[in-house]
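What you see is the complex with one protein chain gone and the rest in place.
Chains here go by letter, A, B and C, matching the order in which they are written, and residues are numbered from 1 within each.
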Amino acid sequence: MNPVNYLYLAALLFTIGATGVLIRRNAIVVFMCVELMLNACNLAFVAFSRMHGNLDGQIIAFFTMVVAAAEVVVGLAIIVSLFRSRHSASVDDASLMKL
Amino acid sequence: MENLIALLVAAPLLGAAVLLCGGRRLDRVGHLLGTLLAAASFVIGVVLFADMLGKNADDRTFTQHLFSWIPVEGFQADVSFQLDQLSMTFVLLITGVGSLIHIYSIGYMEHDERRRRFFGYLNLFLAAMLLLVLADNYLLLYVGWEGVGLASYLLIGFWQHKPSAATAAKKAFLVNRVGDMGLSIAVMLMFTTFGTFAFGPVLKSAEEHLGGGATLTGIALMLLLAACGKSAQVPLQSWLGDAMEGPTPVSALIHAATMVTAGVYLIVRSGAVFNASPDAQLVVVVVGAVTLLFGAIVGCAKDDIKKALAGSTMSQIGYMVLAAGLGPIGYVFAIMHLVTHGFFKAGLFLGAGSVMHGMNDEVDMRKYGALRKYMPVTFVTFGLGYLAIIGFPGLSGFFSKDKIIEAAFAKGGTEGWILGSVALLGAAITAYYMTRVMIMTFFGEKRWQPDGEGHEPHPHESPKSMTIPMIVLAVGSVFAGGFFSIGDRFLHWLEPVTEHSHGNAPISATTVTAATMVVLVVGAGLAYLQYGRRPVPVVAPRGSLLTRAARRDLLQDDFNHVVLVRGGEHLTRSLVYVDHTLVDGVVNGTAASVGGLSGRLRKLQNGYARSYAVSMFGGAALIVAATLLMRAV
Amino acid sequence: MTQLAAAATLSAGTSTGEAFQFWVLGTFAVLGALCTVLMKKAVHSALCLAGTMIVLAIFYLANGAYFLGVVQIIVYTGAIMMLFLFVVMLVGVTAADSLKETIKGQRWLALLCGLGFGILLIAGIGNASLHHFNGLGKANAGGNVQGLAALLFTNYVFAFEITGALLITATLGAMVLTHRERTERARTQRELAEQRVREGKHLPPLPAPGVYARHNAVDIAGLLPDGTPSELTVNRTLRQRGQIRDVSAEALGDLKALEQRSAERLERPEEASK
């Protein structure tokens, strides 16, 4: 098997995640889809790392995880406070930017 | 001595500047100052004249270069003067008659609170007119040309509170501008053809038939257009009648004696150009002949004394233009008639002014009558002017007009016969309408009545300041022609400038004179039968079709009104509409459609984060696609 | 350890075993991802995502990223996904859970973009010449963790430090965002009652759920006098989830059965047959 398949898998997962972000309204699920996209990227990084034979790809994936963790913490906090004020976790309800 | 030429112009110019800028402080002495400066200019003119007489005939051209006016690569316009016999004649006429009319105006305008300004304008006119005749190139002439137009505008509209005066002034300026357009095109043509527009080289080149016949014809026709505007020749004659709205001294000076003859000056001055183009000369004589009859017919029908005289002026200038169009046979006679006409027509106008002065500014001749008893001096001077204009033997008009008629016959061929007959017919009509004016004004029963407020006019003789100029002019009207003609003095004087040739007349001079006498008697007799034998009705009878048309200036104004004024109004109105709706509309339409489009696009901004995410995602996809495509290519 | 060493050697190429593992687990990963997107309930989505992440962790290990694989399981699946679950519980359920689309054309556009993007990515990968794999044998020679550490504390030390600052900031941010300080006095019961009177709705307390002793659970609507259930009696969350049990029919059936039994006992066949 060609390890390129990992990249195809990563691309597939990324696309699924992105589509999910677009069609789900529950902010939490949207968030999960974002995580899915990040994980897909990580997979690609790891595969590239193997391809190039050095560890920089893994380092990047590591950083991605850290940043994702920070992002999740803040993001979830935002969702919680949003829910408190609006009694809803729908991303469509936060549409004050509408003209 | 030559350096005095600039002073000729400078003196009245100074007067104009001082009087117009001086303010009310000068109100009490303004008229005297103005008259003094006009007289000073006359004195300088006389001094120069004396100097000129002292020289040989070939040596009589004085020049004075003042400064370089517009120096541009390949284009040189100078302020420099040229005083030759032709200019000298004009200088003396302008300053002489001008000074007299200044004096006359002191009395005539005595009760006008804006008398100072009136004298300022008169001085401005003198300066411009002198510039016109003294210029040594066409561009400087153009300055004077428009300058007299401006002075005429200001003076016609002097009583600005009268809407009719303001309108007449505007009309005069506008019609003149059409003529000016011709002059400027002529100058441009000269420049592109000869690279210069100074009299000397241009006329010399024309004499040698350089530059091609068509171009010279073009220049000549454009000059003729200019002359038509200034000299009220058909088809640009319509302003002169209205110009009578101005004070009478103005009518006498500008619209009879001097300014309106500038066209004749222009044609005679540019004689070489016209000589080189027989086609243009033909047009000139046709214009002259048509105007001659046109003015005369209009003059027969007018009841307004000044307008009748205006028609007469038009007709007399028609004579001059006719003569000028005949070429070297006629130039001298055109100028001679111009000078004598300057005397008698100015005198007639001053007389008319004197009559109006005594009649509470009434201008309708049907309300005059029997004034000879009340205004003897005016009657006599006016009468002498009358005899002069109709060509009574021995008086000025007799000599000058007779020569023109002779010259017209001398043109030769069918042309000569037609022109000569027209000139003769004109003489008959002149005798008719002038006799009519004379009879209606001074003879018969008194016809004036109290006006609406019960003021009955008390006709009285005018003050000395008015009568003396009239007397001087009357003397000129009587003797000038004889003085000029006997021994061909005038001819010899002008010949170096204008050249002269004798045509081969098909009929003898005596026959012409006899014929002139006959038509004179016929014309005057007819008028006597019509107006002298019967009382003149106070209200004008309806009259024949021709009379009614003539009263309306042969429908020229109606034509102008319908075609030019109405048409122009419609044109401008529709253009304003076009500018607003079409030109601006395209712009506003673009703005509106951009606004509409953005209104649509705004809907994309629906506030849903997911919609934005879709566009981001789509954008990312496009970028990926573009990257791949670039790599593939 | 031997297994890991074997995997390390495998990193250069792929064995049949890895291929088998890829195809089987890859299928699961994709399924998990799809379920994450398509599951109606957030809890289910979270669980599916966790599954996918575990599969990914295994793939990391298979690719020689041992440290990341372990971290993926411990930090991601263990901590972050649990955080998700906590929040799901905290927030409860809303109408947002419905999969019904409300923005016109959104779904089609999303699918179109997703499809296009996926095809482009895959096409891009397919176009790239990625046939030569170096393998991590050399890089991992001193141990994967040691190798990472060596890079992290030399080349990437600055980024690493910044990451620390980021994490601290994120922690503080989360606290600030979720912390709620009462800025006003809590309203008394009296004030609340007055407000209800002003607004003119539900003057009395909401009706209690449950009808009979055996069905007084919170998910059973109380019955109105005509026997229909009143939604008001049920908690909002349950209502939105559609978890109301309608027991009215059941109760009537029970009543009927009771009457039947008593009729049989009292030997009144006409009533029983009725």
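Heads up, the rule we're going with is that a residue touches a chain if its C-beta (ideal position, glycine included) is under 8 Å from a C-beta of that chain, and two chains touch if they have at least 3 such contacts.
Simple rule for what comes next: contacts and distances are computed from a predicted model.
Asks: Per UniProt, what's the omitted chain called: "Autoinducer 2 import system permease protein LsrD", "Cytochrome c oxidase subunit 1", "NADH-quinone oxidoreductase subunit M" or "ABC transporter ATP-binding protein"?
Replies: Hidden chain identified via UniProt as "NADH-quinone oxidoreductase subunit M".
Asks: Omitted chain: which shown chains does it touch?
Replies: The omitted chain makes contact with B across the full complex.
Asks: Return the single residue from B:T35, B:S105, B:N123 or B:S184 that touches the missing chain.
Replies: Reading the full complex, the residue touching the unseen chain is B:S184.
Asks: Looking at the full complex, which residue from B:F42, B:F90, B:F194 or B:F490 touches the chain that isn't shown here?
Replies: B:F194
Asks: Can you tell me which of B:L139, B:V355 or B:M440 touches the chain that was removed from the display?
Replies: Of the candidates B:L139, B:V355 or B:M440, B:L139 is in touch with the missing chain.
Asks: On subunit B, what residues meet the omitted chain?
Replies: Residues touching the hidden chain, for subunit B, are 20, 67-75, 79, 139, 142-143, 145-147, 150, 153, 157, 160-163, 165-167, 169-170, 173-174, 177-178, 180-181, 184-185, 187-189, 191-196, 201-202, 204-205, 207-208, 210-212, 215, 568, 571-573, 575-576, 579, 583-584, 586-587, 591.
Convention: only the chains that are shown with their structure count from here on.
Asks: Across the interfaces B-C and A-C, which one involves more C-beta pairs in contact?
Replies: Of B-C and A-C, it is A-C that has more C-beta pairs in contact.
Asks: Could you grab the centroid distance between subunit A and subunit B? Build each centroid from C-alpha atoms only and quote it in angstrom.
Replies: Between these chains, centre-to-centre, one finds 94 Å.
Asks: Tell me, which residues of subunit B touch at least two other chains?
Replies: Residues 606, 608, 610, 614, 617 of subunit B each touch two or more of the other chains.
Asks: Could you say which residues in subunit C touch two or more other chains, in rising order?
Replies: Subunit C, residues with two or more chain partners: 103, 106, 109-110, 113-114, 117, 121.
Asks: What does subunit A use to touch subunit C in their complex?
Replies: For subunit A paired with subunit C, touching residues are 1-9, 11-20, 22-29, 31-33, 35-36, 39, 42-43, 46-47, 49-56, 58-59, 61-63, 65-74, 76-81, 83-84, 87-93.
Asks: Please output the residues of subunit B touching subunit C within their complex, sorted ascending.
Replies: Of all residues in subunit B, those touching subunit C are 606, 608, 610-611, 614, 617-618, 620-621, 624-625, 627-628, 631-632.
Asks: What part of subunit C is in contact with subunit B in the complex they form?
Replies: Residues 103, 106, 109-110, 113-114, 116-117, 120-121, 123-124, 127.
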